[in-house]
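Working notes, beginning with the structure itself.
With one protein chain withheld, the remaining protein chains of the complex are depicted in position.
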Amino acid sequence: MMMNMVQAINAALSGEMERDPSVVLLGEDVGVDGGVFRVTDGLIDRFGEDRVIDTPLAEAGIAGVAIGMALNGLRPVAEIQFMGFSYLVLNQMINHAARMRNRTRGKLTVPMVLRMPYGAGIKALEHHSESTEALYAQIPGLKVVVPSTPLEAKGLLISSIRDPDPVVFLEPTRSYRMLKEEVPEGEHLVPLGKARTVQEGDDVTIVGWGAMIPLIQRAVADLKGSAEIIDLRTISPMDSHAVVESVKRTGRAVVVHEAPRSFGPGAEIAARIYEGAILKLEAPVERVTAPDITVPLPKGEDRYYVNEKKIKEGVERALRF
Amino acid sequence: MMMNMVQAINAALSGEMERDPSVVLLGEDVGVDGGVFRVTDGLIDRFGEDRVIDTPLAEAGIAGVAIGMALNGLRPVAEIQFMGFSYLVLNQMINHAARMRNRTRGKLTVPMVLRMPYGAGIKALEHHSESTEALYAQIPGLKVVVPSTPLEAKGLLISSIRDPDPVVFLEPTRSYRMLKEEVPEGEHLVPLGKARTVQEGDDVTIVGWGAMIPLIQRAVADLKGSAEIIDLRTISPMDSHAVVESVKRTGRAVVVHEAPRSFGPGAEIAARIYEGAILKLEAPVERVTAPDITVPLPKGEDRYYVNEKKIKEGVERALRF
Amino acid sequence: MLTDEFDPQKGEMLRIVDEEGEADMGLMPRMSKDLLLKAYRTMLLTRLADDKAVKLQRQGRLGAYPPSKGQEASQVGPAMALKEEDWLVWAFREMGALLWKGVPLETQYLYWMGNELGNVYPEGTRVTPSVVPVGSQVPQAVGIAYAGLIRKEKSVVLAYFGDGATSEGDFHEGLNFAGVFRTPNVFVCQNNQFAISTRRSRQTASATIAQKAIAYGFPGILVDGNDIMAMYAATKEAAERARKGKGPTLIESFTYRMSDHTTSDDWRKYRSKEEVAEWERKDPLKRFSAYLVSKGFLKDEASLIEELGELVEKAAVQAEATPAPGLADVFEHTYAEMPPYLREQMGGGWK
Partner (left out) sequence: MLTDEFDPQKGEMLRIVDEEGEADMGLMPRMSKDLLLKAYRTMLLTRLADDKAVKLQRQGRLGAYPPSKGQEASQVGPAMALKEEDWLVWAFREMGALLWKGVPLETQYLYWMGNELGNVYPEGTRVTPSVVPVGSQVPQAVGIAYAGLIRKEKSVVLAYFGDGATSEGDFHEGLNFAGVFRTPNVFVCQNNQFAISTRRSRQTASATIAQKAIAYGFPGILVDGNDIMAMYAATKEAAERARKGKGPTLIESFTYRMSDHTTSDDWRKYRSKEEVAEWERKDPLKRFSAYLVSKGFLKDEASLIEELGELVEKAAVQAEATPAPGLADVFEHTYAEMPPYLREQMGGGWK
């Protein structure tokens, strides 16, 4: 069936809820309203308000309740309405969800998914455009996953729900309705922790994820030279092996993300590339990112957001070096 | 006067409170108790309970109140009892303190300091050993400062209090009482955003901060070859210029931090070194860090914490490459 | 003390002018004709400016926007009790309050059009910028008030937030601090019955929001939020108490959001036409104008509407004529001084 990402996520959720009665959804407006992006549309009618739970407006509470549910046998999928409000859950996620397995030596675990729309590029309200995936990625015990297409979203979300560890699932708002593709009706699994080669190539490796993938694809369409595009999919634990192996072949690397540059995910990816492929590198790793500023309000957003031109320039710098 | 770091911080606070009536302290147990590490000891007696404020147990509240104070003409210095509890303030710090200047185009600002003990190496209780400075460092608009000695602590804290922007001031618990040194009684300023060359050398540049500095010094004491040691002091905005220039001379770099490796500050430092000095580098940048695990309880702490041996090995790897 | 007379635990609600415009003169605060007319004018301007904002959004000339419709009394009433030196701390749905306190309409439009200059208010206007992360402003308002105390000001800090905000930890922590420090705060919860699609009854099992004050050791009062007199009277009393050093008050304004949550929302997903129609009957503007007409204060509403309509048009034009931020604008306010690497980023690649 042709689906956009919103539909694909909805399908993943309903499929898993059908299959496993321990899967429950909770969050602000996920029930009657079907979520502010309609991602959970119709699910309350199918699964009832006990399993599709409209919560009070309290993010830390949502995360804490989800952790408790997971400790007592459920597989909660909690939604935070926008990533910019997710800082409120960091105490629960870092101090509890991420380390429960370790601190009880595997006795108690927190198989939960924390879903949220993230990223800019849609000229949204203040605080609705954040991409702070590095906040989560740096926490041992958490997994951070970002889908780049409807099909990927379905497969990665199902894997996240079934994963025995807490997963932060970031949905690029910009990609929600950007594109439709064929998504199988039944089960479709994409393993966590494995990058995907979107396009093979020999001259430069471009690493990205989420809403960056289509931008990268367009940016290299008429490139002189052949680019290998890697969709990282899982930011942490990162499949650096795939990246490093590719760079060993191409000798050049460009990392693209929409988060600000400094202390962003690109730094870690670059560091791992250097550590793993230094002797094969023919150019420094290019980081194409947002600048180190607060996401501007809509009228200034273009001065912040990564675009095809910036990617192209980065790739050309890498090729030219 | 000979002072340890606790005394030096206390002196900085009392000096600034003396000088500027708009400086106030707030936090859990900072008043009557003088703080759990006695950092604010005696200040309530000197400055009264209106300016040395014992707050209810609520970190987000502390940060939010401090932001409000700063908006209305005070210079609050807020204490969070341990960095492991500071995740509760991230919404206030990221969504408000960090961006107030930008979103009001300079009209409203938040000159506040958020102080907290941080780091492991003292076999403390759970959640009392975190070093998640990268969480703060990645936020545009925040400054992140870490002193490495008593003298540095005094100078950096005074500068932080006088700084027009919000500063997160991280005090390495391990260094609180480790060493005494001469600290001048009166004003002593160390500028933010400038790294310090602790020791000059030609063969390798070692970058660290806080409690890592004495470890690095000891680790290289009998090194064959001469090491340049740079105390970064300000993690963000980072003085990458100083680091890059040094590496251009030495050709080799080791970054040492006690935070886990992945997505840690070392990644950004390494990335900037590569970007700025790639043609002069004779070895990959070594990252000597904690592994990507939760800080273990005391009995396992040594398996986590950076030590002289690990630093030495890192330096030797860099020299040998 | 109104807070003694109206006990939220018994469900008692302060109302001075009823839905037909009939007033209980025993409770009526002293208000000059001028003040009344200025209040009505501000409410009407808010209604018209709100309509215009929604229209601009539909035309793609303004971003997502949270309408005020139905909450004009709830917004303007409290603001009327403020003096110039008092602070107003808002969330994101308080256009009327801002208009009263001196934030020009064109500035507000500018903000919703997505320009940071919309957060820059005229010199001396003691109004904080919008706070979108729900509830965050509450402890901030307490800090502002505390600073006022330390600086020996006599100013009061009025903070608005919604019914949804009362579920956030920040609401709790802020009110608890205010209770402990006895700061000069007035907390106005605009209970408009919804947080997006979430009904008030689902937000908390507390019978009223006003009674939550009991948890913090200061008074709470439930007020008819569609009655500007009641909102003004309750806030005035609370502000006076605060100014006298007697600590904070929580005011629950019982009102209704007559329009969508924002222009991205569709209220038909979660409430019935009948319910909305019922509240349209209780429209705060209708009630207030009925009262003013009955007093003989309001005569030529049509020409007032025309005058205000022109103001609105002018503000929209002015906001739209403001240029988008330049490159330096989005970079140079990150810190007081731009770090070298940021200057480099500004120079190269982000042109």
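Worth a mention:
So that you can tell them apart, the chains are marked A, B and C in the order they are listed, and the count of residues begins at 1 in each.
Assume a contact is a pair of C-beta atoms (placed from the backbone, for glycine too) under 8 Å apart; a residue touches a chain by one contact, two chains touch by 3 or more.
None of these values were measured; they are calculated from a predicted model.
Shown chains touched by the missing chain in the whole complex: A, B, C.
The missing chain, though absent from the display, is touched by one residue of B:A8, B:V24, B:V39 or B:A60; that residue is B:A60.
Here the missing chain is touched by one residue of B:K123, B:K194 or B:R218, and it is B:K123.
Here one chain is not drawn; of C:G217, C:G309 or C:P340, the residue touching it is C:G217.
The missing chain, though absent from the display, is touched by one residue of C:K38, C:R202, C:R243 or C:K269; that residue is C:R202. Hidden from this view is one chain, which touches chain A at 22, 24, 50-51, 53, 55-56, 58, 60-61, 63-74, 76, 91-92, 95-96, 100-109, 140-141, 143, 163-165, 193, 237-238, 240-241, 272.
Listed by residue number, the positions of chain B touching the unshown chain are 28-29, 31-34, 36, 54, 56-61, 84-85, 88, 123-128, 261-262, 291-294, 296-301, 303-304, 310, 313. Residue-level contact of chain C with the missing chain is found at 9, 167-173, 176, 179-180, 182, 202-207, 211-212, 214-218, 247.
Just so we're on the same page, only the chains that are shown with their structure count from here on.
Here the spacing of chain A and chain C, counted between their Cα centres, is 36 Å. Between the CA-based centres of chain B and chain C the separation comes to 40 Å, rounded to the whole angstrom. Annotation: 30 Å between the Cα-based centres of chain A and chain B. Across the assembly, chain B contributes 91, 95, 102-103, 140-141, 238 as residues in contact with two or more other chains. In chain C, 116, 133, 169, 329-330, 334, 341-342 are the positions where the chain touches two or more neighbouring chains simultaneously.
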